[in-house]
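The other protein chains are all here in position, but one chain of the complex has been omitted.
Entry: chain A
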Amino acid sequence: MGFPILSIMLLVPLAAGLACLFLSAGAARMTALVATLVNLALGILLWLNYDIGGAQWQFTEEASLFAVFRYALGIDGIALMLIVLSVFLMPICILASWDAIRTRVGEYMAAFLFMELLMIGVFAAQDIFLFYIFFEAGLIPMYLIIGVWGGDNRIYASYKFFLYTLLGSVLMLIAMLWMVNEAGTTSIPVLMQYDFAPSAQTWLWLAFFASFAVKMPMWPVHTWLPDAHVQAPTAGSVILAGVLLKMGGYGFIRFSLPMFPEASAQFVWLIFGLSMVAVVITSLIALVQHDMKKLIAYSSVAHMAIVTAGLFAFNIQGLEGAMIMMLSHGLVSGALFLCVGVIYDRLHTREIERYGGLSINMPRYALFFLFFTMASIGLPGTSGFVAEFLSLAGVYQVSSGATLILTTGIILGAGYMLYLYRRVAFGEQVNADAAAMPDLNVREWVMLAPIAAAVLWMGIYPESFLAPMRQDIAALDARLARAAPEGDADVQIGEPNARAANYVAEEHAAAAEGAH
């Protein structure tokens, strides 16, 4: 065991968070920014030192605590990418809160730093109980962020958020206890190789599903998300959309699929069904929203449905597509919430109708907003396309019908996002106060530009992001192979046609020529 970089990445926000509790507003802001930047640097270091094609679990650390509780950290490529996403978004969130948060700044920054600690912990944990603690405790800072610094209806939203997510986790905890009892280990890597009896898998799968489906969120347990987003401060929305929603997907790929392959195969159509419903219905709902954040929240549900469908396609394209979708959505929807935040800070309303014609007075803002809108609707060249394309290509190998329904998302997505963009950025400047808003300042530019660069990078050269995950996805694919559902395509090669479709006999032509 070399340099305990993962522990350091947990310690830095912890220490900084504790410090923030006792610091003045200005000092707390600066401390939080420095701490998150340090963690970002560590995250980059982690990525650079990650040995692609090396051991499956790297940077492992282990220490026994009391009883069966162990402190075990370690990451594979999948976890690596999600950790990098988290540490990348954190400094941006701190910047987004720079001027917007005026009350209890120290506590706010502390909540964010604890949040970071818990997020990294979730992705790095190698012990199932350690994972559980990070996974559930992640709720608390977010609950506080919404409940204390949120909008007018924040109590309802935070309560709804809490109720939903807690409901799922109780079942998951029971399942975990049973599993540990059965397999005799709390180590996630070992459990990932353990073959539970298929009959038991069904129940375990459902218990985990209850928790992950809420976190995703999948239809119909998604209704906490729009409220939570609407009430949360901008940075809260960014983290919620950017990282917290990814915990559900991470759960599926880390637990449900490798630990219960047979049960996963058994429930493929449940997942596909819910995903199809989610894509169509939440996209339609997004179309009629008047609140910008609600619109983007509903679009998140639709995008996450592509993730679940891709994960349960049981093939490499589906899994890699789902992972890229998680990363891409983390960046893009995070950036979209920032875009909303930028104008919310100026006008203090999320009502779409209160804006209009922003291209005129905020051209740079309009450009960023357009770029992220296009990334959200999966324009090739942005990360959104690679994500959508791979996931759906994966699903197609299982079911053409499901793919057809899921792909309607590209039409509906274009519909609601462009409709939103038109109402915000195009048209005449009907609202004088909106027309008087200044363009992006340096701080906002610094928030948005790195995300735009990352989105473009992932769209044009996704290999950088796919390469670290390749081996882990391949291993998972191999483990799933025994249960993989049969595709509906079933190509049967027949006798090829002897002639091209527009074959014309030369004699016919000659005869015609003769007659002429």
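We take it that a contact is a pair of C-beta atoms (placed from the backbone, for glycine too) under 8 Å apart; a residue touches a chain by one contact, two chains touch by 3 or more; residues count from 1.
Definition applied: contacts and distances are computed from a predicted model.
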| note | Among "Exodeoxyribonuclease 7 large subunit", "Dihydroorotate dehydrogenase", "NADH-ubiquinone oxidoreductase chain 5" or "assimilatory sulfite reductase (ferredoxin)", UniProt's protein name for the complex chain that is not shown is "NADH-ubiquinone oxidoreductase chain 5"
| Candidates A:Tyr108, A:Phe131, A:Tyr164 or A:Phe372 - the one touching the absent chain | A:Tyr164
| field | Residue, one of A:Leu14, A:Leu287 or A:Leu347, that touches the chain absent here | value | A:Leu287
| query | Among A:Asp51, A:Asp152 or A:Asp490, which residue is in contact with the omitted chain in the full complex? | reply | A:Asp490
| request: Tell me where the left-out chain touches chain A, residue by residue. | output: 67-68, 129, 132-133, 136-137, 139-140, 143-144, 147-148, 155, 158-160, 163-164, 166, 173, 177, 220-221, 223-224, 281, 284-289, 315-317, 320-321, 357, 359-360, 363, 374, 379-381, 385-386, 389-390, 392-393, 396-397, 400-401, 403-404, 407-408, 410-412, 414-415, 418-419, 422, 425-428, 460-463, 466, 477, 487-497, 500-506, 508-510, 512-513, 516
